[in-house]
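Note that this complex is displayed minus one protein chain, with the remaining chains in position.
Here is subunit A:
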Amino acid sequence: MTMLWPGATVGTLSKLELSWLTFTAVLWLIATLYKIRMSDDRPQALFWLFWSVSCAGNLLLIAAQDVLGFYIGFSMMSLGAYALVIHSGKPAARRAGRVYLQLAILGEMALLASLLMASHAGNGSLLLSEVQQSDIPPIAALLLLLGLGLKAGFWPLHGWLPLAHPAAPAPASAVLSGAMIKAGILGLWKIMPESAISGQSALLIMTLAMISAMYGVLAGLMQHEVKRILAYSSVSQVSYLLFLLALAWLMPEHRTLIATVLTIYTVHHGLIKGSLFIAADFFSVRSQSLVMNRANQFMLLVAALAIAGLPITSGMAAKSALKSLLEGEPLALWYTLISVGSVATSLIIIKVLLTFRARHATAAIQPTDPVKATLWWMLSLSAIALPWLWPDMREPLVSSLATDKLWAASWPIVLGGLIYWAWPARWTRALSGAEKIGLCIPSLSLKLKQAINRLATSPTDFSFSDKKLRKFERRWNRLWQGSTVNVSALLLIAVMLLTGALMYA
């Protein structure tokens, strides 16, 4: 007998979940401490309430081993994050919040429908492990992909991401991008049955992931605000996680191996993207000390390039682990595509760095907050420290230290740099339409809101007029008090009815 909801089971069964839980908790902790040191004049109590709900939900969904627990955690996280998005209270934040909430609710409903169908297909079982063994109908698989994909934010489900990330305070964007969008990936990993995705569909999803990876970069290159660029970079990076998922559906026999790679990639991206988002706040001021500034800038450089797979960082470990899966003839095409993707990633990372530099040059000079600095450094140093502290990540890093592998990791960065340097301005103009492929989610969202407001201005209901009722009532009353004719007519009818009834009986 359980005490909580039916079927409640909580725990971490695999290394993947344990690592996932650890990095999520660490990221939330650092972001929380960082946010405490930030000052703003908005109402705090509400923010922290939703922050805690969101954090609790995020941790619950990782630890949950049952369908309901996962869904409870997922909803708490999703809905709680709404308050983080709109915290600043500015019109842009409210707009972002509206899009976020609409898509989050849509995603939740898709998820709920698919979980219901999945649980039904698993003979009413509430355990995720059993649901994953069941045969779910294709529509359920599609809804699951849609519901969780809306959280993960790969193209074309990324609508909320580039709006919400810039609107939220920096530590909130850090957890949104570092931890929360990963929840969609984890959900797909834990729930989607292998049998639901055929080889064909897996290839389709892999293609989608690569399109999304490129789209994120192209759209990001068109942006000028650092958090927006970072948000698009997340769209691009989360696509690699989707790619890994699809790979696992394509080759179920390698699932354990892919699990390790997925973990490495997620932890790496979660921590480093968190650090970059926090940097958006940390670098908004300059310290008086030149040495300090130089050190900070160097660390930022390393952390940012780690995303692009800089050698001897966690990024290189993640990239080479991903590529090691694709070695061999049948997947050679994908290997090439991933290499092209690395070049693209370098492009956007260079854009990020240059934007940071431009901002930093004009930033106000202020004494640095040592707590903020420590927190940011801790997070950023993970790019270098993590591979040495964590055996799972050390292995791919060490194996890629050979010269040819180092070259394989470096040339995309170099090439990216060259392309960026030689980038003709008219390409930018030509590409400026790229963001529009975002399916115009914001304007659709506004239209929905307007339609609802219009509905509320014209309330009507199915009903008959009660004035008629009153007239009817009066007439009925008059019938009884009326003249002799009325009474005698009624008496006559009564007698006739009675005789009829008697004759019939």
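In this text, contacts are C-beta pairs under 8 Å (C-beta built on N, C-alpha and C of every residue); 3 or more make two chains touch, one makes a residue touch a chain; residues count from 1.
Everything below uses one rule, namely that contacts and distances are computed from a predicted model.
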Candidate names "Glycerol dehydratase reactivase beta/small subunit family protein", "NADH dehydrogenase subunit M", "Cell division protein FtsW (Lipid II flippase)" or "Homoserine O-acetyltransferase"; UniProt protein name, chain not shown: "NADH dehydrogenase subunit M"
Which residue of A:Ile36, A:Leu68, A:Leu142 or A:Leu353 touches the chain not shown here: A:Leu68
Residue among A:Leu389, A:Ala456 or A:Val485 that touches the chain left out of view: A:Ala456
Residue among A:Leu13, A:Leu29, A:Leu46 or A:Leu333 touching the omitted chain: A:Leu46
Among A:Leu29, A:Met109 or A:Leu204, residue touching the chain not depicted: A:Met109
Interface with the unshown chain - residue positions in subunit A: 1-8, 43, 46, 68, 71-72, 75-76, 79, 83, 86, 89, 101, 105-106, 109, 112-113, 116-117, 119-120, 124, 452, 455-464, 466, 469-470
